[in-house]
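A single protein chain has been removed from this complex, and every other one stays in its place.
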Amino acid sequence: MSGLAAPPLGKDLLGLEPLTSEQITLILDTAEPFKEISERAIKKVPTLRGATIVNLFFEASTRTRVSFEFAEKRLSADTVNVASSGSSVQKGETLVDTARNLEAMRIDMVVIRHGASGAAQFLAERIESNVINAGDGTHEHPTQALLDMLTLRDHFKRIEGLKICIVGDVLHSRVARSNIWGLKKLGANVAVCGPRSLLPNAIDELEVEVFDRIEDAIEWADALNILRLQLERMQGGYIPSLREYNRVFGVSRERLERAPRDVLILHPGPMNRGVEIDSDVADGPFSVILDQVTNGVAVRMAVLYLLSGGKPELAEMAKGGGSR
Amino acid sequence: MTYSAVMPPKQSTVLDARAVDRALRRMADEIVELNAGTDDLIIVGIQRRGVQLAARIVSNISDREKAKVPLGALDITLYRDDLQTVGPRPVVGPTNIPADVDGRAVVIVDDVLYTGRTVRAALDELADFGRPKRIALAVLIDRGGRELPIQPDIVGKRVECAPGQRIDVLVEELDQKDAVVLSDREESA
Partner (left out) sequence: MTAAILLRGGRVIDPSQRMDAISDLLIEKDTIEALGTNIDVGSRDDVEIVDCAGRVVAPGFIDVHCHLREPGREDVETIATGARAAAAGGFTAVCAMPNTDPVTDNQAAVGFIIRQAARAKAARVYPIGAISLGQRGEALAEFGEMVGAGAVAVSDDGKPVASAHLMRTALEYARTFGIPVADHCEEPTLAAGGAMNEGLVSARLGLKGVPNEAEEIMVIRDILLARRTGGHVHLCHMSTHGSVELIRWGKERGVNVTAEVCPHHLSLTDEAVEGYNTNAKMNPPLRSAADVEAVQQAVHDGTIDVIATDHAPHHYDEKEREFADAPNGIVGLETALAVNMTWLVATGIIDLATLVEKMSCAPARIFRLAGGTLRRGNVADVTVFDPDAEWTVDPSRFRSKGRNTPYAGQKLKGRVHLTVVDGGVVFRQGE
């Protein structure tokens, strides 16, 4: 049959909500062989040689940016880091102009992290380059959720039917949202646990279970994804103090020991040790936090690979000749 | 011959299961002969069907020489020179090189050698694993039509194919039988 097949993920990766379960599974499956490349002596394949990728980070982030940079360089792409702070209004150059300037430099892909929800979509609608959302406001952080799911799948050999509880400030968390979409699409049971002042009011409509107490969450879950609690929440009047948060919601060894099964521990990082997670849990036997970091590079390589897709028109022309 | 859209593509069997087996046994012998033994030998199959053929060859060598030669698999998707034209991303299979290749004799095994581009990609990829003392190429079928200066050291059978034809190697593990089949290329419907 002729007819050009659509690129498997479309032009951009803006979030997990728009993806099908097949697409999400494709990304996870594609990440597998990329894990192996990071184990080689020469951690490089020529796949994206000559491609130019800009890491456009409007919010400071070392770990995500470095992870993307490794992914890009291991695929032999040329990377440029652009760090900027503040909104368009504060900076003076609008996001539209930034987008157009990048396009004028003929770049292939943009990885964008921005403080405003919808910023990645805004950019993607205005430039032809592929756009990867590395975190937009409190909306989505798809590669983080993908690496979380890959880590879960590595450990449990499946996602379907797993009971995953997201713990902490879900209201302000793009990691939580992406995880909720991704996990639900792959058939997991998702719950959240945290103070109600840090859960969206419409949480019931998102079809996730809500635990008011961490003890109940631990008893229910196969795995906990523990979110970082930001200091601003205290200043914003959502919770009284970090100390109380730790006493009421902190994931501690004592609490985990009372669980009926071994509960896997995930955390997107960076961790506030002693606040949302105690050190002996973070460094303990059930923590896969470092595996998450390793998987992060593989997942990002897979996403770059899948998005960088060839031009289908050339594929039609090439179909005549063989390639063996 | 004319090709009708209604008729199934004409097929002929170039090698049946027994002929494939004979060829692989001979190739195994030639590999050992070329290497003057099994020392430092690594057999690496190219995904997909090269991997199954390589496994057979390693098994044949083990029968004959009573020596266990390391077996590896190489997926060359990420090293292809046509990634920009191939459309939706091809699935990347697993790569596993079980031993250090530095200073060893690597034999790449593939099912069909045609343009030579797959082997070129395999050579590039192997270079990223280390520096073998020698790399040799063993293919079950050489169908001519090279686009790069690459030649096999060991060949199962040479088959002349017109550009409008395709030659496929079938292996029991994936295709329920061993055979080499020559057929006319299907029209894209």
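Letters A and B mark the chains as written, and numbering starts fresh at 1 in each.
In this section, contacts are C-beta pairs under 8 Å (C-beta built on N, C-alpha and C of every residue); 3 or more make two chains touch, one makes a residue touch a chain.
Being a predicted model, the structure only gives us computed values, none of them experimental.
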item: Interface partners of the hidden chain - shown chains only, full complex considered; value: A
item: Residue touching the undisplayed chain, where the options are A:Arg65, A:Arg113 or A:His139; value: A:His139
item: Of A:Lys35, A:Arg177 or A:Arg255, the residue in touch with the unshown chain; value: A:Arg177
item: Touching the absent chain when the full complex is considered, from A:Val82, A:Ile203 or A:Met271; value: A:Ile203
item: Contact with the hidden chain (one of A:Val96, A:Leu231 or A:Leu290); value: A:Val96
item: Residue of A:Ser117, A:Asn189, A:Gln230 or A:Ser252 touching the missing chain in the full complex; value: A:Ser117
item: Sites on chain A contacted by the missing partner chain, in the whole complex; value: 17, 87-89, 94-96, 114, 116-119, 121-122, 136-140, 174, 177, 200-203, 205-206
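Quick note on the criterion: only the chains that are shown with their structure count from here on.
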item: Whole-Å separation of chain centres (CA-atom averages), chain A against chain B; value: 39
item: Residues on chain B engaged by chain A in the complex (per definition of touch); value: 75, 78-80, 82-89, 91-96, 110, 112-115, 117-118, 124-125, 128-130, 145, 166, 188-189
item: Residues on chain A engaged by chain B in the complex (per definition of touch); value: 1-2, 4-8, 29-30, 32-34, 36-37, 40-42, 44-47, 75, 305-306, 309-312, 314-315, 317-319, 321-324
